[in-house]
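Removed: one protein chain of the complex. Kept in place: all other protein chains.
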Amino acid sequence: MPDQTPLPALPGIAFGGDYNPEQWPRETWQEDVRLMREAGVNLVSVGIFSWALLETAEGEFDFAWLDEVIDLLHANGIAVDLGTPTASPPAWFFAAHPDARVVTRDGTVMGFGSRGMASHSSPAYREAIVRIASALADRYGDHPAVVLWHVHNEYGVPVGEDYSEHSVRAFRGWLRERYGSLDALNAAWGTAFWGQHYTAWEHIGAPAAAPSVVNPAQRLDFQRFTDHQLRACFIAERDAIRARAPQPITTNFMANQSWTTDLWAWARDVDVVSDDHYLWAADEDAHIGLSIAADLSRSVGGGKPWILMEHSTSAVNWQPRNIAKRPGEMARNSLTHVARGSDAVLFFQWRAGRSGAEKFHSAMLPHAGTDSRVWREVVALGEGLSRLDAVVGSRVEADVAVLWDFESFWAQDLEWRPTEDLSHQERVRAFYERLWRDGVTVDFALPGHDLSRYRLVVAPAQYLLTAADAANLTRYVEGGGTLVVSYFSAVVDENDAVHPGGFLAPLRDALGVDVEEHLPLREGAAAAVEWSDGALLGADHWQESLRLHGADVVGAYAEGPAAGGAAITRHRHGAGTGWYISTRLDAEGLRAVLSDVYADAGVVASSTPDGLEVVRRRADDRTFLFAINHRDDDVTIDAVGRELLTGATASGSLVVPAGGVAVIETD
Amino acid sequence: MPDQTPLPALPGIAFGGDYNPEQWPRETWQEDVRLMREAGVNLVSVGIFSWALLETAEGEFDFAWLDEVIDLLHANGIAVDLGTPTASPPAWFFAAHPDARVVTRDGTVMGFGSRGMASHSSPAYREAIVRIASALADRYGDHPAVVLWHVHNEYGVPVGEDYSEHSVRAFRGWLRERYGSLDALNAAWGTAFWGQHYTAWEHIGAPAAAPSVVNPAQRLDFQRFTDHQLRACFIAERDAIRARAPQPITTNFMANQSWTTDLWAWARDVDVVSDDHYLWAADEDAHIGLSIAADLSRSVGGGKPWILMEHSTSAVNWQPRNIAKRPGEMARNSLTHVARGSDAVLFFQWRAGRSGAEKFHSAMLPHAGTDSRVWREVVALGEGLSRLDAVVGSRVEADVAVLWDFESFWAQDLEWRPTEDLSHQERVRAFYERLWRDGVTVDFALPGHDLSRYRLVVAPAQYLLTAADAANLTRYVEGGGTLVVSYFSAVVDENDAVHPGGFLAPLRDALGVDVEEHLPLREGAAAAVEWSDGALLGADHWQESLRLHGADVVGAYAEGPAAGGAAITRHRHGAGTGWYISTRLDAEGLRAVLSDVYADAGVVASSTPDGLEVVRRRADDRTFLFAINHRDDDVTIDAVGRELLTGATASGSLVVPAGGVAVIETD
Partner (left out) sequence: MPDQTPLPALPGIAFGGDYNPEQWPRETWQEDVRLMREAGVNLVSVGIFSWALLETAEGEFDFAWLDEVIDLLHANGIAVDLGTPTASPPAWFFAAHPDARVVTRDGTVMGFGSRGMASHSSPAYREAIVRIASALADRYGDHPAVVLWHVHNEYGVPVGEDYSEHSVRAFRGWLRERYGSLDALNAAWGTAFWGQHYTAWEHIGAPAAAPSVVNPAQRLDFQRFTDHQLRACFIAERDAIRARAPQPITTNFMANQSWTTDLWAWARDVDVVSDDHYLWAADEDAHIGLSIAADLSRSVGGGKPWILMEHSTSAVNWQPRNIAKRPGEMARNSLTHVARGSDAVLFFQWRAGRSGAEKFHSAMLPHAGTDSRVWREVVALGEGLSRLDAVVGSRVEADVAVLWDFESFWAQDLEWRPTEDLSHQERVRAFYERLWRDGVTVDFALPGHDLSRYRLVVAPAQYLLTAADAANLTRYVEGGGTLVVSYFSAVVDENDAVHPGGFLAPLRDALGVDVEEHLPLREGAAAAVEWSDGALLGADHWQESLRLHGADVVGAYAEGPAAGGAAITRHRHGAGTGWYISTRLDAEGLRAVLSDVYADAGVVASSTPDGLEVVRRRADDRTFLFAINHRDDDVTIDAVGRELLTGATASGSLVVPAGGVAVIETD
């Protein structure tokens, strides 16, 4: 298993994409490898959706065409990331096992003809995925072209929850294991509420559609169970391959858009973290979301390098308006990923497919062919990446951690929260964006992690916080850390039950404050805060009625139901400081507050202009400074060393052109 | 059964709330009764969701814990409103009777894990509810703490219509009873339209999802049937308890938000009317909606005192934005209910629950504990209410009736009406709000009621009006009454069939006008009316082409498709006057028109400032004037007598403080 580099079999940054030769005649394959070489492609992923062509009937395999493809790639010096095709079982599988189909929450049985796995709890499916994964590993485990195994595709998308009978049965078993006794389950779920007390395991079902809101603890457990079942499928395939093949094994995450899976747990089970990233086209600053996903991918892997498994050369096809990337944008996106730890730049997909649901998805080789902006930029990117061999294996370090907790997000997203305006992702993005614009590199972390190495920990939306994790955060402050907690945090425990003592009670010591009452606002209402310097900070959506337990009020509400009451507090606790922000500050408000927070934490904001993104990767003996210029004008930065993409030498300063990227190596 | 007071067993205003000791350990019970006494609580509702803990398997009962709770309450002087837990059957019940689950209109079978009754037509459910109700009545019928039975919970919410096979079978039986013959049913439903003629009872189904709009008379009958089935469940429980226990029996209505049940019919079947009230948080003047619900609760009970069974101390948890009540608001809400006839102020719930779907619902004892605004206001309210013993049993009298007819609302809400802008509730609120701001106390009534005691009757939205009821209204005018009818009224009969002679034909004599054609407007279009004094009254959504049959035109359309035509008419008929308003007047328009209507009717508007709500309760020998000040400033009112909450004496005038309430007793 790799240590410092995710793909030791490759000498430099991996470059390439998903390759689907089965969609094309053989003559096209020759053109493909010729153009791959022209573009500098050194790794492609094959076989991801090829089950029906590889196992043509149960237990009957046809590997001839894939042999040919892999040999052809190998002969051209292109390595293979070999997929297991289990995200899309063949038609014959569903015909033989109609009970393996996924059932939605309202009882609709999902049909064939799309993509999407079978019920992840179906015994027949479990058996079939091990069979095909084993057969592939048997055949290609010692093929010199194969450097990585790519199990399945984007677990959790498009199928997460499954309400089939297989799933219900498995859920009961999972609950038995988790709780041991019905008494424990009844207590954890609070079944005394609304008369849901259980007297037999067989009476428990999945939280299907019901006349009103279903027990939130049951729903939260069903999300945990769903994640567990998906991961169990992965592990079954992984172990079958491991028993037969030596290469590292991954599955592609979707850190930017799917939160069905707990990536912290998944990262422990893969050999290599890999991620698929697609911009949200409606977001004019989608590159900030990209940085979040990249930092998250690095963080779940423990800070090591990782692989960008898929992104797009230009538009995708599944958003309401699929905006094409502008000239230079693909290169910036690619190099931001590298800057934040990826040792690969891979795309979905090599060649745009003529048919099917994704024919309007961009590719390295677009429908327009090689006489196209996209192709020219692909070739240039391959050329540039080939100069970054030295970057491989270097790491990103951060002084600041932002808490990112899937279980808390799952819990908060359940029904009947105080206001529909609450959004954990909005708050994570708001705090992250402020840090990004201030040039502060961050890791993501769980509240239970050892946080002592961070100067600053930010909890933008920690609705669910266990007593143990609260104690961990309190110890962090006691030990000298600076903790910033945003509103609607520390509300419930692991069972979505309100903490005894009320909202925020578990952090009362660390923050010197707790919450008497939530005060969500009417639509459009404002909640400005008077800041220590007399300025008004913009805020909306939410206020709280706070009770002080030692904290200082550094901002008070100037309007709204809590007018005159504390809005933002600061508390010295042990050797550290705990901040609490009880409303949704706007970007300027966050800038003002975080400026004071930085002073407490000893964090220094960057002085580069807004829109120039600067990130450093460090190896033992040198540093790589990535400067990605999202602005429309050139920016001059302080730099000493060698600019790797152009080979230029920087002896004090360097111009990063508008829309361009520089990578400066310094010893 | 009570006559003048709903709860003769209690000496004063009932004060307390839903109490769920089963959600808490025994040590908490002791704290509960101590704090209840501190707050002046004298009545709590228990057992509403306790079925699974009381009947642990079919026919096996465990009353020990409930014995303990009731004895503890009794020992502390707190009376009990004992619930039957039939709104939430246990898991074992559904496991044994999967066919008792509710089915939605599109065929989805509703699962367990939420709240909500089983199919109200399921024989197994009917048997089970009688068994548990009987067992409770057997055990507690003679317990001195028990002063009231609380059957089920909020019938119709969350489950009204049910499309299960049990329901379809019962529907057929109900139709047979209603119509006697298929010929009568075919005629009533107009099955010649779209080829729906029936030749066998077994061919008739519930109006499930179909390719296009389903027969509206069938849908209307299914709503009647649904109401009937729910009420039959109530009656089955009620009769089982009556045979075993002497206390009065109620079930809690939801006059403010659910119109699945015909409360006029239900009020005849309960011993005591009780109502649950929750503010619509998005409505800045939600206290006007509160007054509507309170007046409706009183009206359906025939004008007698009634019980406010549930309301909230602060926010609820199930609206899009759950706005917390501001200081003083809970007291104003509570005393408005008392002012409008309630002899109780009860809450959902005593203590905020840590788990389950409603953990963010406010309570008398919030998550924040006793060091909280809410708790302090609860204690003050209990103290205040304890001074209102004399109010108990006194009645509210009104000179004006507003028609409120559930069957008409059901019919109007069916599909394919002339415009989706039509809303009966909007018009009821608009007329009621004008009367409220004018300080005019109103009753609600059905069009078939004896209305002769009212100076004025307003029909804001009487889409369905039977010929008999139209004759009743006509007699009312003939006898000297003033009748105001708003547009889209008297359109159809009891089968949702257009009246012969056209729209409004049944009221042609009373109003001197009928409607040639509906003229709904395009979105955003205006329909201003030129009033008798030349002013333009604002209006939108709707116009009609009127044909005059003797009425005077007092307002003509200044614009829109009916420009130049009659908009508002006035007609002397017999000793009375009939007004017709054919468009959606805005608030100012209604003020102008109702001002002239008041003159006809001899109704006098109040001169107190807008936002000071004044209502009187009368006993044989004295009057209680409630003045609720919703304004931000103090208001001085004319008053002579004793202010009960403070004990102050008013000899001519009294200051009602901003946001405060005064209750002046005058002999």
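Note that the chains are named A and B in the order they appear, and that numbering of residues resets to 1 at the start of each chain.
We adopt the following convention: a contact is a pair of C-beta atoms (placed from the backbone, for glycine too) under 8 Å apart; a residue touches a chain by one contact, two chains touch by 3 or more.
None of the values given here were measured: they were computed from a predicted structure.
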Contact partner of the left-out chain, one of B:Ile204, B:Leu511, B:Ala567 or B:Leu645: B:Ile204
Hidden-chain contact residue, picked from the options A:Ala184, A:Ala243 or A:Ala282: A:Ala282
Touch with the omitted chain, as defined above, among B:Trp51, B:Trp189 or B:Tyr557: B:Trp189
Residue among B:Leu296, B:Ala315, B:Ala490 or B:Leu519 that touches the chain left out of view: B:Leu519
Those residues of chain A which, in the complete complex, touch the missing chain: 20, 22-23, 49-53, 56-57, 85, 87-92, 94-95, 102, 108-116, 158-159, 281-282, 284, 314-315, 317-318, 320-324, 326, 352-360, 366-369, 371-374
Those residues of chain B which, in the complete complex, touch the missing chain: 106-107, 189-200, 202-218, 415-421, 492, 495-498, 500-503, 514-523, 545, 547, 561
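We take it that only the chains that are shown with their structure count from here on.
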Length of the line joining the C-alpha centres of chain A and chain B, rounded to whole Å: 49
